[in-house]
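Note that one protein chain is taken out, while the other chains of the complex remain in position.
Entry: subunit A
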Amino acid sequence: MSGVYDCLVIGAGPGGLAAAATAAEAGLQVGLEDDNPAAGGQIWRRGNAAVSVSHSAEQWMERIRSAKVDVLCGWRATDAGTDALGTPFIRVEGLGGFRDLRYRKLILATGARELFLPFPGWTLPGIYGAGGLQAFAKSGFDVRGMRVVLAGTGPLLMAVTAHLHEAGAKIVAVVEQAPLSRLMSLGMHLAPSAPGKLMEGLRYRLRTMGTKYYFGHWVSEARGDGKLERLTITNGSESFAVEADLLGVGYHLVPNTELAQLLGCGLENGFVRVEETQETSCTSIYCIGEATGIGGVDKAQVEGRIAGFSAAGRIEKARSLFAARDKQLRFVERLAAAFALREELRGLAQENTLVCRCEDVPHGALRECHSWREAKLHTRCGMGPCQGRICGPATQFLYGWHAPAPRPPVFPASVGTIAAVDEAGVHHE
């Protein structure tokens, strides 16, 4: 397409789908971009024909199709700039090269990634993110009969447990670092205000009856000869070992804010700061979903609808959804409080435990450093292809460091994509 989208949406998860459909139905010409092979995001992952897709996902996809949204999957946003006529664009790279997607309004629905906390043995094959393991199982990895431990924290653990159980895995243990008392308290709050969420949790729990849940516990070590064989689980005072083929471990989520930061959008407590219309500190750039606060699929969809209406100038329509959105925002705070990370997790990494997996930098080398910048200069921590997306949040938790705003390209790009930046006279904000 050589024209300009009225509205470009980055990220085709639940929030991005809702935003794109809403804006297109309001009459805008909309582009929807995602780096995954199919729309749906992490939670509504599709692609494998064997996986059934949620009803809401199908409904949004139908609306996306009938509203003629231009869907571009398999393209990764690497850079942002302004063309010779002053029109802003997002540069995306795919297998076929790169494209510049010009826009008048931009909606960022970049979602979140899992927080990984280093512990001895965590780089062994057989250890994946909790959401990661679910993604692999949904995209063709047959887990039938495999002994699986799920560990870390957050509501995702229960959902992944139920899914893997149904896929035929033998769930050996579910290890949640939050104490049961805090989760009960979350449940008490959810019962009157969001019974749906509580029921969802209970349904997951019922579907996996017989599975051993350990609250207030965490995995302190993994061992194995070339691949995972044994895990140590502890509550700080007592430890025990379990044998497992697979471990899915994630300590809840961190927002993907890199593209927003590159565009100059302001952050607050690590999340993209937005007005009630979902507009960021940059005019005509909106942000929705996990990138503005970890709250799940319902929050993402209502924010997506608000942003879609706002971008289309239908402010009254947007306003009619504020109350529903604000209810979701209260859930964000409760979630963060319930799954707050315990102090003991800071002590898991040993001298030789790798913190930066791209550059193989151990904890022992990093704890000598005083800042992210010093660590980068002295150890190459965060200088590999993930650009600190995995180790950055870990070092923030372990050492209290803050990574500076990212520089372009926000993902490694081919030389052709980067070289074209200069020819097009790309200007960075």
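Rule of thumb we're sticking to: a contact is a pair of C-beta atoms (placed from the backbone, for glycine too) under 8 Å apart; a residue touches a chain by one contact, two chains touch by 3 or more; residues count from 1.
The definition used in the following text is that contacts and distances are computed from a predicted model.
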Listed names "Deoxyribose-phosphate aldolase", "(2Fe-2S)-binding protein", "FeoB small GTPase domain-containing protein" or "3-hydroxyacyl-ACP dehydratase FabZ", with the criterion being the UniProt name of the chain not displayed: "(2Fe-2S)-binding protein"
Touching residue (missing chain; options A:42, A:234 or A:417): A:42
Options A:57, A:335 or A:358, residue touching the unrepresented chain: A:358
Candidate in contact with the missing chain, chosen from A:233, A:390 or A:403: A:390
Subunit A, residues in touch with the chain not shown (by the definition above): 35-37, 42, 47-50, 74, 76, 95, 113-114, 116, 123, 125-129, 131-136, 139-142, 226, 256, 357-360, 384-386, 389-390, 412
